[in-house]
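Selected chains only, in their assembly positions.
Think of it as A and B in the order they're written, each chain with its own count starting at 1.
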């Protein structure tokens, strides 16, 4: 409709009903609606290849399926994050063709096989078994956004030799995501091994002064290795998303 | 210049050089510049009566006088906040007609007497003597923005009877600003006496677990009186500004 309004002004100018000055004046007031229009366009182009994502935590089954229905009519893929197993089973009754990954707590609904648009491998590493949910969320997000994803789980500081055993794989990745809780030292160690960008995901794993992930977060922000940048605690989705935006360059 | 670009497109349309569709297309891409233009316009209208303000703390004398020069050519009044006495004396050598208030650490430069655009009285109250700088900053800001301002200093909880002695004045104010440090209880007490909006300014006055104003801030956010809203610690300027925006309604 904004474009209708715009067209109406331009028609009026073209037909001489208003003069340039009047048109200019009317258009100044329209600017926002113009952006609105432009933004939608731009937004749509952005979404090409980038899945629209529903944060499922505080939404009911009805809300989730409602949004999924509207989205899947226009999109190739729909992701829902933070869905527990019970909610998920109800959503899948409505969309039996969707997949649910219980570890990552993610639902994925797609119309057809996604094209790989990322140019290299995104390697997702987790320090411990308890960090796997965040790592898996990152992994599935990057996968759904058209990247080749590899994973390397449970290679934390307590078994650092296992990490070194995968040195080649680590050095060949184009972007790395490292999820770790407790002291959060793993991203620094990994970043010291490569020249590639490392996205660090602090997890809420731990007890006592792990402070629900804040200690890991602080450690990562103070990393001695400079090729590390950090996302919010347990934000596997965000890590997968920005890693994709890097890999697509 | 953006308006020039806009005019150029409209001229082209009016003269038939481009058709409505082409114009619509070109304007879609111009949207941002249009906003820029619109914003400037809107911004200017906003500034009518609202003084433009320079945050002086981290600026050199040269930077301050430079910005003042550019601004005073277009504005009725220019305010500079957080200027210490030494810097101020140098600024005043360049602008001898400006006023400096050492308590509020503010410089004010104006071309002519400001019209009163606020509709009632803004009453600025401080709990202790040490809270006066923040209160004075609020007071001078509101004054420069065209309000009748009254002040009531040093009427904190330790001498609460002095506060009650000014009950009538307090009840007649249209908007109230209350600055307090330490436990920050005064805004609640004042708000309990009136039905008007109270803007609370926590100050960094105190020691130990006053935590540089955080205790006062937390106390004010937990006020039992519901007609209280809060600004940042020592942010007298912000309190004066929003009080003005309320008084101008």
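In the analysis below, a residue touches a chain if its C-beta (ideal position, glycine included) is under 8 Å from a C-beta of that chain, and two chains touch if they have at least 3 such contacts.
Being a predicted model, the structure only gives us computed values, none of them experimental.
Q: Because only 2 copies sit in place here, please give the count for the whole complex.
A: 8
What we mean here is this: only the chains that are shown with their structure count from here on.
Q: Taking each chain's centre as the mean of its CA atoms, how far is subunit A from subunit B in angstrom?
A: Chain centres of subunit A and subunit B, defined by C-alpha means, are spaced 39 Å apart.
Q: Where on subunit A is subunit B touching in the complex?
A: 3, 6-7, 10-11, 13-14, 16, 19-20, 23-24, 27-29, 31-32, 34-35, 37-38, 41
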